[in-house]
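Omission of a single protein chain aside, the complex is shown with its protein chains in their original locations.
First chain written, first letter: the chains are A, B and C, and each begins at residue 1.
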Amino acid sequence: MQMISKPTPIAYALKDISPKMGLLNGMDVVMSFGDDVTESKNRQLLGICDVSCLSRFAIKGPSAAQWLELNKIKIPPTANSWNQQKSGALVLRLGNSEFLIEDQPEGKLCAALNVADRKALTGLYKVERSDVALLLSGSQVLSLLSELCTLDLREKALGENALVMTQVAGISATIIRQSLNNEPVYRLWCDGTYGAFMWDTMLEIAVEHGGGAVGLSSHYKL
Amino acid sequence: MPLRLLKFAFSKNHPAPRFFRALEQPKKSYDVVIIGGGGHGLAAAYYLAKDHGITNVAVLERGYIGGGNTGRNTTIVRSNYLTPEGVNFYDASVKIYEGLSEELDLNLFYSNRGHFTLAHTESAMRTMRWRAEVNKHVGVESRVVGPDEIAKACPQLDLSCSGHAPILGALYHAPGSIARHDGVAWGYARGADRQGAEIFQNTEVTGIDVQSGKVAGVHTSRGYIATKKVLSAVAGFTPRVTKMVDLDTPIVIHPLQACVTEPMKPWLNSILVSGSLHVYVSQSSRGELVMGSSLDPYEVHSTRSSLDFVEGLTSHMLDMFPFLSNVKIVRQWAGMADMTPDFAPIMGKTPVEGFYLDAGWGTWGFKATPISGKTMAETIANDRAPEMIHSFRLSRFEDYELTGEKGAASVGH
Amino acid sequence: MKLLHCPMNGTRPISEFVFGGEFRDMPDPEASTDKEWAAYVHNRNGAPGLKKEWWYHGPSGTWFIAERNTLTEEVLRTYLFGQETAA
Partner (left out) sequence: MSNRIGKKPGEWINREATLKFSYEGKDFTAYEGDTISSALWAAGERVLGRSFKYHRPRGVLSSANHDVNVMMTDGIDTNMRGDVVAVRDGMKLEAVNTVGGVKADRNRFVDSISPLLPVGFYYKAFHTPRRFFPFWEKMIRKAAGLGIVNFNFPRVLKRKTTTHCDLLVIGAGPAGLTAALVGADAGLEVTLVDENQYAGGSLTYDRAGASEAASKLSELIGRVKTHQGISLHTASYAAGYYTDHLIPIVGENGITKVRAKAVIVATGVFEQPPVFRYNDLPGVMLGSSAQRLIHRYAVKPFHTGIVVTANHHGYRVALDLLQAGVKVSALIDMRELGEVSVLEEDVVRKGVVVHKGCCVYEALPSKGQMGVAGAVICTYDEATNQANPSNSFTLECDGIAMSAGWAPAAALLYQAGTQMRYDDTTQQFVPAKLPQGVFTAGKVNGAFALEQRLQDGERAGNEVLRYLGKSAPEVNVERHAGSSPSHPYPIVPHPKAKNFVDFDEDIQVKDFVNAAKEGFDNIELMKRFTTVGMGPSQGKHSNMNAIRILGKIRGLPVEKIGTTTARPFFHPTPIGHLAGRGFHPHRLTPMHGWHEEAGAEFTEVGAWLRAAYYHKPDISKQEVIQEEALSVRQSVGIIDGGSLGKFEVHCAEAAEYLERFYAGKFASQAVGETRYALMLDESGVVVDDGVVARLAQDVFYITVSTSNAAAVYREMQRWLQIWKLQIGLINVTGAYGLINVAGPNARAVVGKLAKHSLADSDLPKGGIRETEIAGIAVRLVRVGFVSNLAYEIHVPAGSAVHVWNALMDAGANFGIRPFGTDAQRLLRLEMGNHLVGHDTDGLTNPYEIGAEWAISMDKPFFVGQRSLKIIAKRPVKKRLVHFMLEEGFSGEMPFECNLVMIQDEIKGRVTSISFTRSANRVIGFAYVDPKDVDPGSKFQIRTDSGAIVVATVVKAPFVKLERGA
């Protein structure tokens, strides 16, 4: 198979601006939208970052947990929770028997799982996904979420490793709260075909709050 | 100023008599007992007397007259249905309505405003044409119109609906009207009362006495009443009443909500309905915008209001009329709609002899008030349903002969 | 807005759910008469009271059963289909 660069699911929302682009895991991705000062200000106030380019692997079925363990993955013990592997990869347990794994920018776990043998077990289905994955940061992030989502997503309500599947701006989405570079951030995944809508919606509110879009390099050293 | 108001100005005592007698205790038996003192039940009592000379009739109302869906609907009257049997039926209703203020000598403010069912999609346009063609066939004035004609009737409407759902056209139904809903109930109550029917408010039916498959009487909060004929005309309470006679029906209850704004000078002359935006709106003679939406999505037997309803409705109202941002909603309320799978009523006889059903009115009961009263009176008087309501019989479900009004009624109050 | 407890995902506003109607056992299609089958297909227990109902949590794709009083809107309990005893 030849290597081609894939567009991010939010590509349509970027069509009228020319941010600084880069390539990660074969996906065109925005590295930054503005200068460092603006990026840093937005990240700290209310930053919306597209991280759809991170590698992902999803699997479901009654044997999924067992199979992941066979592949040396430490799985979150309860339904609707998540954890972080030593490699930094996130393992999200969606309900009971479905898992979504997401690598750090240069992680290799998903690639390995993709080719790992699945024949040994029955009741195991690889799930093809095309997520838009967003990273929301800054002091005003809860203001943004309180306008888009009815749930209490504050740290004290969510606890350490809760994962919620809920509606955000009317779209089904998965949300977790994590710490990235010692800053609390919210992560959100939803179907990529809603990507442009979700991006535009969040950006509009972020800008109203004085924040804005930030590129991948605001959060990751690449 | 009409002369008839002068008598109020110059009389010492208030010259108007009671609309309906204040009766203490029901008699031991009646020829017919009507459960439900809403528009339908009262109209049936009225026509039993007027058309069939049956006056030994009791109307039993659990609360107060017209306090159910009669007083909770958004008062739209129209006949632009989809099936010929539906159009015929509602057209007959419209025709009675047009002369009803005179007949009942009560101004029902029957106000002919013209009714637009807006189409935002090609498929909605197709349904509009379907309805227009069937309406025309039956002799009802409905036609498909383009955006120009809508704009002419309602220049304030944003035809693009804020870009979210551009209006492609509409079904225009000239006879579409609004009326004072309470007045309809009061007028029929007065008419029935004056002909001898007895109306009891605050009187709840607690059971129906069925012996060997035949109705023998009703148990009420004011004692037992013997009767061979019972009409159930209770809208959202239908399943409770049919349960009393062990009758299964397809009816399920969903709340239907509505709201009104503060009064403002009338500017909206037509009745507008948008299926895609789930809105219908008219402006009352008091100057309030009266607005409603589609049914609540799940079964509840109460008239509680919900915030999601009014949020959704106002959002769509702004799509149509962006300038209403600062106009205020005064009040919201709900009714309980008795829904059938084919969005058509259930009328006529039932397997229980002497138990007649006037139900399944969902969201379209108000507009049918006169004709349902008339046809149910005929059914009761003759113990045979007239041809006009044959398609609405309960047995149509067993026969897999559903009526198919769904396309016209979903948000078409 | 009403809250409903999804047995998998916890308490959520009702806007995240789809109402699936009353839970009803299907009669044996072979053994039932046409009339019985037509009644099963069309008729409903429309009277208010405690009912077992199907509900679907959209964001997670979870069907479950809720025991709900349709008069008071009170939800007694919810559980995954077939896991009634565990609830």
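In this section, a residue touches a chain if its C-beta (ideal position, glycine included) is under 8 Å from a C-beta of that chain, and two chains touch if they have at least 3 such contacts.
Bear in mind the structure is a predicted one, so any value in this text is a computation, not a measurement.
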item	value
Shown chains that the omitted chain touches within the full complex	A, B, C
Which of B:29, B:55, B:195 or B:305 contacts the chain that the document leaves out	B:305
Of B:147, B:196 or B:287, the residue in touch with the unshown chain	B:287
Residue ranges of chain B at the interface with the undisplayed chain	1-2, 4-6, 8-10, 14, 16-20, 22, 63-67, 71, 84, 98-99, 101-102, 105-112, 121-123, 126-127, 129-130, 133-134, 136-137, 144, 156, 162, 164-165, 180, 182-183, 186, 201, 261-267, 284-287, 304-307, 310-311, 314-315, 317-319, 322-333, 341-342, 399-400, 402, 404, 406-407
Residue numbers in chain A that touch the chain omitted from display	1-2, 4, 6-7, 9, 11-12, 15, 27, 60-61, 122-123, 125, 127-130, 143, 146-147, 149-152, 154, 157, 169-171, 191-197, 201, 208
Residues of chain C (touch criterion as defined above) contacting the omitted chain	1-3, 18, 20, 29, 32, 34, 37-38, 40-42, 54, 56, 61, 63, 73, 81-82
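The rule is short, and it goes like this: only the chains that are shown with their structure count from here on.
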item	value
Higher-contact pair (C-beta pairs counted), B-C versus A-C	B-C
Chain B and chain C, separation of their C-alpha mean positions in angstrom	30
Chain centre separation in whole Å, for chain C relative to chain A (CA means)	34
Touching two or more other chains - residues of chain A	none
Residues of chain B whose C-beta touches two or more other chains	none
Chain A - residues contacting chain C, complex	79-80, 94-96, 150-151, 164-167, 172-174
Touching residues (chain side chain C, partner chain A) in the complex	1, 8-10, 12-13, 15-16, 57-60, 62
Chain C residues touching chain B - in the complex, by the definition given at the top	1-2, 14-15, 18-19, 22, 35, 38-39, 42-48, 51, 53, 70-73
